[in-house]
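Note that this complex is displayed minus one protein chain, with the remaining chains in position.
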Amino acid sequence: MLFQVRMDVKIPLDMPAEKANEIKAVEKAYSQDLQRQGKWRHIWRITGQYSNISIFDVESNEELHTILQGLPLYPYMNIEVMALNRHPSAIREDDS
Amino acid sequence: MLFQVRMDVKIPLDMPAEKANEIKAVEKAYSQDLQRQGKWRHIWRITGQYSNISIFDVESNEELHTILQGLPLYPYMNIEVMALNRHPSAIREDDS
Amino acid sequence: MLFQVRMDVKIPLDMPAEKANEIKAVEKAYSQDLQRQGKWRHIWRITGQYSNISIFDVESNEELHTILQGLPLYPYMNIEVMALNRHPSAIREDDS
Amino acid sequence: MLFQVRMDVKIPLDMPAEKANEIKAVEKAYSQDLQRQGKWRHIWRITGQYSNISIFDVESNEELHTILQGLPLYPYMNIEVMALNRHPSAIREDDS
Amino acid sequence: MLFQVRMDVKIPLDMPAEKANEIKAVEKAYSQDLQRQGKWRHIWRITGQYSNISIFDVESNEELHTILQGLPLYPYMNIEVMALNRHPSAIREDDS
Amino acid sequence: MLFQVRMDVKIPLDMPAEKANEIKAVEKAYSQDLQRQGKWRHIWRITGQYSNISIFDVESNEELHTILQGLPLYPYMNIEVMALNRHPSAIREDDS
Amino acid sequence: MLFQVRMDVKIPLDMPAEKANEIKAVEKAYSQDLQRQGKWRHIWRITGQYSNISIFDVESNEELHTILQGLPLYPYMNIEVMALNRHPSAIREDDS
Amino acid sequence: MLFQVRMDVKIPLDMPAEKANEIKAVEKAYSQDLQRQGKWRHIWRITGQYSNISIFDVESNEELHTILQGLPLYPYMNIEVMALNRHPSAIREDDS
Amino acid sequence: MLFQVRMDVKIPLDMPAEKANEIKAVEKAYSQDLQRQGKWRHIWRITGQYSNISIFDVESNEELHTILQGLPLYPYMNIEVMALNRHPSAIREDDS
Partner (left out) sequence: MLFQVRMDVKIPLDMPAEKANEIKAVEKAYSQDLQRQGKWRHIWRITGQYSNISIFDVESNEELHTILQGLPLYPYMNIEVMALNRHPSAIREDDS
């Protein structure tokens, strides 16, 4: 099942750069692992923002929630979830 | 270059069903042609809405505008455009 | 899978009462059939509004979209969908 | 009498984890006690959010206010209340 | 139980004055009858608007909904309901 | 002259409970004194919120501003003022 | 007593120009009469809008409501009222 | 040229009263000097708010910006600027 | 003096194409004439919208209002005006 998720990141200005970089590195590995599993189907940066638009393909709402709650940057994010369907005009088989 | 586009369709309640269906058929063909060209990369239905979330991959803002303005349903749509970038954590080569 | 759906109904002021009542009767039967199937788990009226808050329990986003699009009042509704999960503090087994 | 309540929790980033966990444990017990009494009828997590959608069945606005004000997480919550009615199309006897 | 209700009236510009006046007269009688019963406790005009702020004292959400739905101007109104409680600092006995 | 005032209180989380209670006690006395004078006509708690809806009956905008600015909780409040009139359908003599 | 009033005018596109001009002429006379009486203290056009910002100096909320409701363009306006006070830093005696 | 400016002041709760009073005194002198020069034509307090509505009469956008940026309370203000014109119905010669 | 103006055009769906084209042709000539005079400094299409972002360089708010009110599409536009200044970091002499 497909979901669009928008994540806006606000790291506190007073977080030491070292700690921020550490969290970001863990975040990147976490995201790439899920991408390899096919659960985090797409991730794009929003131009000019510390934000991304992502497409998830998961078994259930529960799985999506568990993934999002596990994000290392979760405490510093604002997250919006939107349920998606295959579009009747889509020609890609794998965009169901 | 990548853009996310959200299209919300509001066909007037008094448009004859025949005319509406005709426009939708042309719209579908128009969309699928652009999908085959690789310019309209993804299209998903928003659950519960007569709306879609699409990803376009175009040469320029001008090309995107021309494509959108040419949509048969354009006069009945509200459209929002958001510029996207490849995300530094993305692992898909073709999601640049 | 659980979803909250809010439906706000705006029937045009110039629709003949007879036609409106007919649509509402079909809507009621449609809703009650889905309630009996366990897919439309709850439906409450919002006090003072021609609106309801409903909880759906469906197999997928696709099933939810098909149900909503099939509502006889669909052309006259504004619909908002929100994905829900079982809450870790919930004690009801059937509220998963 | 039925009410929908949405609770969005924002625990300050600098609250020690131990204190946060303690409050959450008391919150859970408080919620489950009210669920057992039948006053807190439903509680669902909003996917991707530290938020819930709950349905309360109380004697009066006063009882609802007392319950909400007594939430251990109350100082860290944004709360929205919406009065609900039994819906004329509902088939569940206990959803009045 | 107390509720604040805000009603914003938008009568269509093309409704004949005679019909509008007739509806308003019935509305006035309807409101005054409920005021005499003590259910419609207060009604104030919002300065400069075709809107009112009212306080209702009813047995239940259901009773409030029935009253509002019965308003002759109901099809032309936007209505917002807000549950109220007696305030701990209030000194009026009858403002419970 | 009548005004509706909505007050939303946000006491900083780090204010010592003792200080907060002291301010609230002075606030209560301040409010009750004005209620006895007939200037603060009504005060209701908004269900689930640390907020109130109040009706003031004052000589002028100046008097209302002076009263509001004198509230002990004023530095911690968000305040909205709305001018009201006697409603042509009102039957209470003292609601002018 | 002083009030700021913002008026946004939306004359229906299908109103005959003759009728619109007639209403506007009556509106102008109505406004200028109140300006001469000192009740409509200021009126400015908002640049680029069919809107004005006005300052009224009236005896009461009631008087303001009566004036606004009497505007010939009232059925085609959106109106916002904001209560004002003399500012402690003002040096103009007549801006009280 | 005329502009309406709305200024909303938010002095941090932890600023020492002495410092706040000092800034306010300089602000008052600054404002009154500009009032005497005829550049700050009007200033009104918004009832119940630490906010003002002002009318400026300046040579250019640049002059307005310089004046606003020079306000002693500028770092603690939210400012909104709206360009105004003489209204065709205005009868005051000096309200051009 | 510089102003940014955003114009969003909504031509009614039932306006005959011929009439719409005629208005657009006059609009184009009107705009180009002002561009040649240097008063309409820039005009850009917003991608995907029937909207433009323009920069005007005028003598006064009055001149801007007269220009905007004279737009052939003015009755079908929503217009927003924002006063601009030369930026202290700008290097273009003609962007003052």
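Every chain is named by a letter (A, B, C, D, E, F, G, H and I) in the order it is written, and numbering of its residues begins at 1.
Please note the rule applied: contacts are C-beta pairs under 8 Å (C-beta built on N, C-alpha and C of every residue); 3 or more make two chains touch, one makes a residue touch a chain.
This one's a predicted model, so the numbers in the text were calculated from it and none came from an experiment.
Across the complete structure, the visible chains that the omitted chain touches are A, B, H, I. Residue-wise, the contact with the chain that is not shown comes from H:61, picked out of H:31, H:61 or H:89. Touching the omitted chain from chain I are residues 2, 4, 27-28, 31-32, 35-36, 42-48, 52-53, 55, 82-92, 95.
Residue positions on chain A in contact with the hidden chain: 13, 45, 47-49, in rising order. On the side of chain B, touch with the chain left out of the figure occurs at residues 1-3, 60-62, 64-65, 81, 83-86.
The working rule: only the chains that are shown with their structure count from here on.
Comparing mean CA positions across the assembly, the chain most remote from chain B is F. Residue-numbered contact pairs of F-G overlap by over half with those of H-I, the repeat interface among C-D, H-I or A-B. For this pair, chain D with chain E, the centres built from the Cα atoms lie 29 Å apart.
Centroids of chain B and chain F (each the mean of its C-alpha atoms) stand 51 Å apart. One finds 45 Å separating the Cα centroids of chain C and chain I. Annotation for chain I: residues 61, 64-65, 81 touch two or more other chains.
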